[in-house]
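Here's the structure we're looking at; comments come further down.
The other protein chains are all here in position, but one chain of the complex has been omitted.
Read from first to last, the chains carry the letters A, B and C; within each, the first residue is number 1.
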Amino acid sequence: MADLPAVTRDPIDAGRLLAAVAAPACGGTALFLGTVRAGPDDGPVIRIQYEAYVEMLEAEFLRIAAETTARWVDARVAVQHRVGGIPLGEPSIAVAVAAPHRAEAFAACRFAVDEAKRRLPVWKREVLADGTAQWRDNAGGRTPSRPSEPSGA
Amino acid sequence: MADLPAVTRDPIDAGRLLAAVAAPACGGTALFLGTVRAGPDDGPVIRIQYEAYVEMLEAEFLRIAAETTARWVDARVAVQHRVGGIPLGEPSIAVAVAAPHRAEAFAACRFAVDEAKRRLPVWKREVLADGTAQWRDNAGGRTPSRPSEPSGA
Amino acid sequence: MPTESLHVRCRFFARYAELLGTEEVALTLPGRSIVRDAVRRVRQELPHGERIPERPLVAVNREHALADRPLANGDELAFLPPLAGG
Partner (left out) sequence: MPTESLHVRCRFFARYAELLGTEEVALTLPGRSIVRDAVRRVRQELPHGERIPERPLVAVNREHALADRPLANGDELAFLPPLAGG
């Protein structure tokens, strides 16, 4: 949707995505929010920094939205990824899909989220209470990161 | 979730459902909104009245939520159905599911919505511009309804 | 075995309430009646009762019930037109 930036440094507002896809012919709307999660073995993570290749992130996420509407032609799709420091518990990604029927809304939303996880150029840097930091990939891998910046939020 | 009524006459607030299911261990949240839809052959519907067997609606929707958490034990589920007059374009039903991972969130949300469509004792009465009204079932069937009440909203 | 009569409350919703012109009746049935017996009585004895289908969707005490479900004294039966929830 044109008025919603695909990349933002601000908190994600689910209501804005829902409003962006609403349309009279759409009876079902599916929304997905991916949230910064504290896993059982995550240790004292105090904040998470999402770094991105921002120009490509925006282009790739809009390509995913376009691919989704190409497959589900009656669907309306809105996407947003947050970057920068994100507190635990706040969403980092949102995908909303409105469609005439719920099966399409669910399938199209799931497709867009799966593609996003696979393709978006975003990296997650966990800052720990002791001042160290680590990169965390989607396969669960952790790699030390240099403490190249002050640890204040 | 205890603080959210399963049946309401007020507009559904998606943000309240999302807040009700949020939890530190949940990385994925799926929300479904079912909306009063104007189909291509719907004629001049001016409003839709949702009537319900309210006591059973509430009990059945909470049973569906409990069945969902029984199948996806790490999922957190919030459900809400609106009754009374609902303007076109506003949601009549909402299901939110937060889970550790997105696959569970999507599957559990889809399950709860499918069960709701199949089981909830709710009936949809469409009031047309000419003052007549018709019952509309989920299979798309229409049956005339007596104009038993004034047509004002 | 006890075969005293059962007193049940029958509620009608949406189109069924319109067809019958009522939202509720009290029914007295023989002991060991089942849902199907109550439906038959409603169809035979209520004015316009034949407008209700022979095998309507029925709930007992706020849960969906099959036609062969035994009834108990004080049960609340609900006659449910085709559903349109969601």
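The definition used in the following text is that a residue touches a chain if its C-beta (ideal position, glycine included) is under 8 Å from a C-beta of that chain, and two chains touch if they have at least 3 such contacts.
Worth saying up front: this structure is predicted, and the values here are computed from it rather than measured.
Enquirer: Can you pull out the displayed chains that the omitted chain is in contact with?
Expert: It touches the following shown chains in the full complex: A.
Enquirer: Among the options A:Asp13, A:Glu51 or A:Asp74, which residue touches the chain absent from this view?
Expert: The one listed residue touching the chain not shown is A:Glu51.
Enquirer: Looking beyond the chains shown, say which of A:Ala78, A:Ala99, A:Val113 or A:Val127 touches the absent one.
Expert: The single option touching the absent chain is A:Val113.
Enquirer: Considering the entire assembly, which residues of chain A contact the chain that has been omitted?
Expert: 34, 51-53, 55-57, 59-60, 63, 81, 92-93, 113, 116-125, 135-139, 141, 143, 145-146, 148
One rule holds for everything that comes next: only the chains that are shown with their structure count from here on.
Enquirer: Please tell me the distance, in whole Å, between the geometric centres of chain A and chain C computed from their C-alpha atoms.
Expert: 51
Enquirer: Measure off the straight-line distance from the CA centroid of chain B to the CA centroid of chain C, and report it in whole Å.
Expert: The mean C-alpha positions of chain B and chain C differ by 26 Å.
Enquirer: Residues of chain B touching 2+ other chains?
Expert: Where chain B meets two or more other chains at a single residue, that happens at 34, 113, 117.
Enquirer: Multi-chain contacts in chain C: which residues touch at least two other chains?
Expert: There are none in chain C.
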